[in-house]
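What follows is a set of notes on a single structure, which appears directly below.
A protein chain is absent from this complex, but the other protein chains hold their places.
Our next item is chain A:
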Amino acid sequence: MQKKRAYSFPDEVLEHVFSFIQSGKDRNAVSMVCKSWYEIERWCRRKVFIGNCYAVSPKMVIKRFPEVRSIELKGKPHFADFNLVPDGWGGYVLPWIVEMAGAYPWLEEIRLKRMVVTDESLELIAKSFKNFKVLVLFSCEGFSTDGLAAIAAGCKNLRELDLRESEVDDLSGHWLTHFPETCTSLVSLNISCLGSDEVSFSALERLVGRCPNLRSLRLNRAVSLDKIANILCLAPQLVDFGTGNYTTELQPDVLSNLTAAFSSCKELKSLSGFWDVVPAYLPALYPVCSRLTSLNLSYATIHSPEIIKLVSHCPSLQRLLVLDYIEDSGLEALASSCKDLQELRVFPSDPFGVEPNVSLTEKGLVSVSLGCPKLQSVLYFCRQMTNAALVTIAQNCPNFTRFRLCIIEPKTADYLTREPLDVGFGAIVEHCKDLRRLSLSGLLTDRVFEYIGTYAKKLEMLSVAFAGDSDLGLHHVLSGCESLRKLEIRDCPFGDKAILANAAKLETMRSLWMSSCTVSFGACKLLGQKMHRLNVEVIDETEPPCSRPESCPVDKLYVYRSISGPRSDMPPFVWTMDEEGTILH
């Protein structure tokens, strides 16, 4: 009997079928079915996501996927956002750009997060990719407006330039004039992170005026309120708008012009910016409020009554970012006005103050959990919490996917019972079965980690600070959380035993960060020696770890899986152990 080859479709047919499969995970699954599917798939993969730029080398990526059009890379660990990763640690994009310039002439999209991007990299991008369309630099640094000028001038079909939260050396506002008059393709422009220097406003206006497909525009703080009406009139098709500063001298026409301008924006769904708000101008927003789904007031120093007034005009709101000036009363109002709310982030207006400066407590979050049944994602800074409140919140919101609570003073207990907050967070993980991200705070013992290890089966990212009693805590997490990908820990009494006992687990994760814990240098060396597919990096800016006894704890430890071995761009304050136990530097 003749053996028939399974799936005997011609390659072109398979390729066509695969083109409907977009997600990286599904593509990975497809590639593992058989050798021929692996081959077909790799030639038609157009989009690659690399969660840790050091997990694989550019050459390896290019070798496997020769026809990529879109790449996303992430560099520094998350705690770099809080100054825990020293300058010069790494995350350089240039080596990637250099390799891709040769291998991917038709590259269209580059998305980077927490990477160091130089003007040289930007110039190379502008020169090398003739059909370049999308550049997103999220929390990046290392470049100046000169590099932006190169992008503006060189990328003829640029659709998206998004610099969100990046640090840009603001040399001159004139880089915008480098967009040629023939450039009409912009869909998204986010320059909100640019400094206080004025961007060439007339160039901006002309650019906006000639790009009919512009959907998203986020201005920087230097653009004053009186200029906004002009911009909006040029782009009434905007869906997402970020104001500059929301202040100007009180003049009779400004409010009416602004209101008229906002009225003309029938598609506007998302607003942000709002530096230096003068509350008298907030009513200009009322024409668009009923359609607003996303509102970012996290830079707006307005107080609860004004926030309540604004928010009560926004029944469709799904996403709100706000300072704690909203207070418990404002959150109560939010809970009754915004029944579609899915995401809430409340930031501290005075994070370093000793006394609370606003009346924002656990009660505000409880109100929202009660009033907003679709609430899924929370980031909440406050100064007090109780187990009872957390239990109530957990019961009200079993659909949480992200829950990040930051009680500002480390090791704060339940203020009513004086107990640790183990039970409260335990309720969160027990009730919220789809929880993917969790950040802990307050007084916590090993018990909370036992709850997490037992219940948080879908948890992918956990952030821990000033918590736990012993290695047992860490062991619960590493042995229990099946879906864990990223674990970041600071100032906890976790040491060698839990790490070494769970070494194999670390290879199933993207990365582990531990700083100011009790992991010894000896344990790091052992881990690096035994686990060949882990890079074990010790960071110490004061002195080399080998100048101290091996039992001494390391200052900072960053462990991540990698198939390209130790990296070659380590600065002097980073040490890694290779297979032979040599300490590389």
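FYI, contacts are C-beta pairs under 8 Å (C-beta built on N, C-alpha and C of every residue); 3 or more make two chains touch, one makes a residue touch a chain; residues count from 1.
The criterion applied here is as follows: contacts and distances are computed from a predicted model.
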item: Per UniProt, the name of the complex member that is left out, chosen from "Auxin-responsive protein", "MICOS complex subunit MIC13", "Diamine acetyltransferase 1" or "Aldehyde dehydrogenase family 3 member A2"; value: "Auxin-responsive protein"
item: Selected residue (touches chain absent from view) among A:23, A:131 or A:357; value: A:357
item: Given A:27, A:45, A:74 or A:221, the one touching the chain that is not displayed; value: A:221
item: Contact residue for the chain not shown (choose from A:150, A:234, A:268 or A:408); value: A:408
item: Touch criterion as defined above, residue of A:58, A:154, A:287 or A:348 at the omitted chain; value: A:348
item: Of A:128, A:502 or A:564, the residue in touch with the unshown chain; value: A:502
item: For chain A, the residues touching the chain missing from this view; value: 79, 81-84, 86-87, 165, 167, 170, 193, 195-196, 221, 275, 298-299, 301, 347-348, 351-355, 357, 381, 406, 408, 410-411, 426, 439, 445-447, 450-451, 454, 463, 465-466, 469-472, 475-476, 479, 490-491, 493, 495-498, 500-504, 516, 518, 526, 530-531, 541-542, 551-553, 555
